[in-house]
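Only one protein chain is missing from this complex, and each of the others stays in its spot.
Right after this comes subunit A.
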Amino acid sequence: MSKRLTCNVVVVGAGMVGAACALYAGRAGLDVILVDRGPVAGGTTGAGEGNLLVSDKEPGPELDLALLSGRLWGELAQEFGEAVEYESKGGVVVASSPDGLAALERFAQGQRAAGVVAEPVAGDGLYDLEPHLAPGLPGAVHYPQDAQVMPALAAAHLLRASGARLLTGHTVTDVLRAPDGAVRGVRTDKGDIHAPAVINAAGTWGGELAALAGVRLPVLPRRGFVLVTEPLPRRVRHKVYAADYVADVASDSAALQTSPVVEGTAAGPILIGASRERVGFDRTFSLPVVRALAAGATRLFPFLERVRAMRSYLGFRPYLPDHLPAVGTDPRVPGLYHACGHEGAGIGLATGTAHLIAQTLTAKTPDLDLTPFRPDRFAAEAM
């Protein structure tokens, strides 16, 4: 046991969400220590992509959080833009059939009412936006608010600017609690850290951290593969993906089916992502999954046929059963805050999440109603 550390807030997890929490809490005047068992961005943040999307979200609490987060990302871009490779490039969601286009426009209509900018694009206008798209596509919707960052750089730079003390290589082994049940800090394999508030930003492992505090939070892994091509001059200008509604009218809410998102990066390679599978923490490479990504991307952009995939990587999205994150105080354990379970949108939603957490920590009224994100909403369900 080394020297005992004290601070106002301990953040557990040096991923995108923990880094953002450290920044917003620090800027709210709190003294923050951030711990991670590995390095910065060693978890899912270093194994995904950095799309900041509103286009793929239906109206509801997640879209509200995405819109708030998008505004905050825009502010941070003034400060960190280059260093985190922020690009407000916009998204283009392409329909592959006239029926699909009609459905897509209905979807966009709902989004507009919630505050999303969604511009219809007719067939020929589409090729002005994206000249290398496959010919013969009926139309698309352009979402200028979609943006991107490089997640690992974003986490590292936000963290550095936060002024928080960073303890990498420290595994949290227990959440310390007072006799009345309130949080007193955390125990790590290298000593205790005392603080009246602990933020669970442990991503896909957020359920394990919650268990250390004696509460249940059913965060589970959802595997995703990404394909990375050789570096190319810019030929894909936006984030481009195809959307089609399942023509299955039997179900009351049509599920949005998307093909892989194809996007250029500042550094030159094109990223093609990402698959979704629930297979636990299985790290085995799956050729069929990656083949499907390649097929989807080459259908959209035929020139990609001859472009080489350099590598593929995988990560485990942290998901909760209702596909919404856990954000805010845990009524079961005073002093415990959750900021995890963002599934495939944790980079995009990190800023809004951190802002809301900082407001809660400093006893301000949060900008959004946190009820849909309550961490104890699963308490009654079976595991």
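Here is the rule we go by: a contact is a pair of C-beta atoms (placed from the backbone, for glycine too) under 8 Å apart; a residue touches a chain by one contact, two chains touch by 3 or more; residues count from 1.
Following the convention adopted for this analysis, contacts and distances are computed from a predicted model.
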Complex member absent from the view - protein name from UniProt, among "Osmoprotectant uptake system permease protein YehY", "FAD-dependent oxidoreductase", "Arsenite oxidase large subunit" or "Cyclohex-1-ene-1-carbonyl-CoA dehydrogenase": "FAD-dependent oxidoreductase"
Contact residue for the chain not shown (choose from A:S69, A:Q111, A:N200 or A:S312): A:S312
Absent-chain contact - pick from A:A77, A:A134 or A:L153: A:L153
Touching residues on subunit A - with respect to the absent chain: 14, 38-42, 46, 152-153, 156-157, 159-160, 166, 168-169, 227-231, 267, 269, 272, 284-285, 287-288, 290-291, 294-295, 297-298, 304-313
